[in-house]
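Here's the structure we're looking at; comments come further down.
In this view, the complex is presented without one of its protein chains, the others remaining in place.
Right after this comes chain A.
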């Protein structure tokens, strides 16, 4: 069963919160991973690894650089579901 965009956002917010200590409600669609959430490349790859696991999708390394905002990631994950 596919996750809705809202479910992906909520799940991703939990992953980002675990990794960064930020509250889940700070992880909203328009936030930039680097500029707003201060996430470095290792943390980003950690988030990607957990997100792949949680949502059962594959996020190729070359795609990660295109995921500037939380919304970009939500869109990609939602679309990548089988």
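In this text, a contact is a pair of C-beta atoms (placed from the backbone, for glycine too) under 8 Å apart; a residue touches a chain by one contact, two chains touch by 3 or more; residues count from 1.
One rule holds for everything that comes next: contacts and distances are computed from a predicted model.
**Student:** For the chain that is missing from this picture, which UniProt protein name fits: "Carbohydrate ABC transporter membrane protein 1, CUT1 family", "Putative aldouronate transport system permease protein", "Ion-translocating oxidoreductase complex subunit E" or "3-oxoacyl-[acyl-carrier-protein] synthase 2"?
**Tutor:** "3-oxoacyl-[acyl-carrier-protein] synthase 2"
**Student:** Quick one: which of A:36, A:52 or A:72 touches the chain that's been left out?
**Tutor:** Missing-chain contact among the listed residues: A:52.
**Student:** Touching the hidden chain in the full complex, which residues of chain A are there? Just list them.
**Tutor:** Touch set of chain A with respect to the missing chain: 18-21, 42, 45-46, 49, 52-53, 58.
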